[in-house]
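Just one protein chain is left out here, and the rest sit where they should.
So, chain A:
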């Protein structure tokens, strides 16, 4: 039977982008469907009735939601270029750091967007403390996955990229080379790999989108 694979995504979403990278790393063909999040398609609402969010992977008509769940499904279904290690302990560690990135790093970054001016300094410090854990975990390794790109790299790349873009748009330092040499070197390495950097949104479009989001958040706080 011909495989039918659809990905419902959003071009600027780090959660959606990580799925695209995983599929591309494994050389899997899929149909990408861009969702307008202000006007969600019947297919999205039917495929993810519980959360109504992207990304959703639809494999031969069967939907899978939640990006980390989707990544594990992809890894188990297409076993070439494995993302997760084989050893159960190393798998547990990989799962731990993926969860850490999504829960700690992202949560704090989002908090920053909604924060009042006077709270921002404190939040940047908090972010720095959490990023230190990630920096330490990566020390002595090429990638989080070891010698090759793995699960945590795929999860973290777009989140850290999001921070870097925010940095440039806002002209605030979240992740300096001075404090985070290992993480910055890792990002640099990933930025050089075509299959990886090819997943990033077009720079100008991304920056404009971030600026618009920041403006919208500012008016919401007033």
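Keep this in mind: a contact is a pair of C-beta atoms (placed from the backbone, for glycine too) under 8 Å apart; a residue touches a chain by one contact, two chains touch by 3 or more; residues count from 1.
Assume contacts and distances are computed from a predicted model.
A chain of this complex does not appear here, and its UniProt-recorded name among "Autophagy-related protein 9", "Superoxide dismutase", "Isocitrate dehydrogenase [NAD] subunit, mitochondrial" or "Glutathione S-transferase" is "Glutathione S-transferase". The residue from A:4, A:34, A:76 or A:121 that touches the chain not shown here is A:76. Only one residue from A:66, A:126 or A:142 touches the chain missing from this view: A:66.
For chain A, the residues touching the chain absent from view are 50, 59, 62, 64-66, 68-70, 72-73, 76-77, 88-89, 91-92, 95-96, 99-100, 133.
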